[in-house]
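Sharing a structure below in structure tokens format, with a few things to ask.
Complex shown without one protein chain; remaining protein chains in place.
Which chain is which? They are A and B, in the order written, and residues in each are numbered from 1.
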Amino acid sequence: MRILTVDDSSTIRTIIGKTLGELGFAIEQAEDGEQGLAKLATGPVDLILLDVTMPVMDGPTMLEKLRASGDKTPVIMLTSESKRSIMVGAIKLGVSDYILKPFKGDELRTKVLKALHLDEATFARAAAPVVAPAPVAIAAPSGDTLDILVIDDMENVHKKLRTLLPEVVSMKGCANARDAIQACRDASYRVIVIDLVIPDVNSVTLMNQLRELQPQAVMTALALRSATDAATDAKTRGFDDCICKPFDAALVEQWRIKYFARAAA
Amino acid sequence: MVAAASTAEKLVGELGRIVLGRISAGRLVLPVMPAVAQSCLAILQDPNFQQKKFTATLEREPLLSASVLRSAMSAANANANVKTLDQAVSALGMQKLKSQLVEFMTRELFKSTDSRIQSATKKVWEHSVAVATLAREIAAMTSGANSDTCYLAGLLHDVGKPILAAMLLDAERKLGKAKSGWLDIAVWTSTIESGHRKVGVALATEWKLPDEVTSGISDCSEYDSENRISAANIVRFANALAKREGFTTTTVDPADIDALIMIGRSMLGIDDDVIAKVVAGLAERVAQAA
Partner (left out) sequence: MTPDTKLVAEVERLVLARVAAGRVAVPAINLVALRCLDVLRERDFDHRRLIAEIEREPMIAALIIRTANAAVYGGNSVTKLDQAVFRLGALRLEVVILEHAARKVFEAKGPFAETNRRIWDHSVAVARLARDLASFVGRRDADSYYLAGLLHDIGKPVVASLLLETQRKVAPGIASWLDITTFERVIGNLHHQAAKLVAKAWKLPDAIMVGRESSYDIADRRSLANVVRMTNAMAKFEGFTTGTVDRAELEITIAGGSTIVGIDPEVVAKIAAGLKEKPIE
């Protein structure tokens, strides 16, 4: 992927080149808006980092000309200028984000990846060499049966579990008991995962309620890894199985293949 | 419309002169301010503070006394044994008492018995509580900012508005214009919008509040890039966030709000995901506190 940095400071261009170059991006440089447009005329880029105050042609002018020509390349303003009037104009022309100088490398990396719709995991996969996936035999889900329902008040938990499951395994997340009950009325699930510590919810009571609605589902407790003997405790309370968070990828995979078709060796 | 606008400009200028003059001469009588609260503040600001006199005065305002006692009891650790108002005053100290007083007085300032402005000042109060709540939480996440100071700065950033509103009502009554509605609501609003900051700053100075609180009132329009993590910047950011979440008293330009939020995120080092977490449930927190 190619990024164009437009800034009259060679130091800034060097810092950006180094920080983003380490992530594997190809960096083009321009000293002002005019040079920036000239670079873009030779070929498109995936993202532009644009300073505001520059000689010859400033950032807002370059942005205006860019958008007037129909170019919708994402732009991040990277500037020491903090006047809102300048940003209002830029937002109306369409910018993805803003970085105030001086800036930290972390902020630059995070905002660049976000503007390019890459998160750390996706970016790592994108950068990794492509390997043909092993063939997997997966039982096709029925029309109105979903694979996993996860009930946890923290959406991060849903997101994390999603990243650890193969894409063919369908998953829905609910953050509270009311939504979980509704979900169980709307569809069938093979496995229901219930956090043991949801504020103002008795997880065992919820499990029993959901079992009424989904008698076929495997009820899995989601316990904290620090809890002693979580698995036995969960079984005692009436759950069929138990997994722990923070998630361990290998353990999640072991748990997953118990209920969904095993991957071919 | 042009005539009304120029009337409004003249009115702002004249009102500003009157109000600021009264403040500097110590003659600003805030029409809705309980006398007890004002007396307590005066005692607190006396270099020869007398605790017994303060407690005796405070006792005359039951709501405020209860609030001080509750605050001391929740702040005390197990050994502090706070049971009476005098013990609460000893435990909290002048600075915390002053914060409580200021909060109480600010809340009173936002009450109005006039039906025309009641709903408007109620909205300004809810907006202020939203800004204060967000400012406190953002301060807790940023190194170098004091949560309590930011809370107070947020609560007070629009305090000039109800004062100006009350002064306009007063002017109407004195001019015998109460029935005619001589100022339409748009002019009323723009008069207050353009004049309230000076009044707020003057009040904060009069109350001898920390500089950080005063700077949070003085200007909410541009960030201070020299002092990135400051109460003033945090209040500016919280103000924009609160407006985006619907806690607003006037129509807003979405691009303007987005610009303030975009700049503020970088200024304070807070990303979108964290902001989403902070604003989640804001309406509930504001309803509880307001």
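Operating definition for what follows: contacts are C-beta pairs under 8 Å (C-beta built on N, C-alpha and C of every residue); 3 or more make two chains touch, one makes a residue touch a chain.
Here the structure is a predicted model, which means the values were calculated and not measured.
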Residue among B:Ala75, B:Ala186 or B:Val252 touching the omitted chain: B:Ala75
Residue among B:Ser147, B:Ser194, B:Ser218 or B:Thr248 touching the omitted chain: B:Ser147
Missing-chain contacts mapped onto subunit A: 153-154, 156, 195, 197, 199, 224-227, 245-246
Residue ranges of subunit B at the interface with the undisplayed chain: 45, 47, 49, 51, 71-72, 74-81, 83-84, 86-87, 90-98, 133, 136-137, 139-144, 146-149, 208-213, 270, 273-274, 277-278, 285
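In this section, only the chains that are shown with their structure count from here on.
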Whole-Å gap between the CA centroids of subunit A and subunit B: 39
Subunit B contact footprint on subunit A (complex, rising order): 80, 82-84, 87-88, 90-92, 97-100, 103-104, 107, 110, 114
Interface residues, subunit B side, partner subunit A - complex: 221-223, 225, 228, 253, 255-256, 258-260, 262-263, 265-267, 269, 271-272
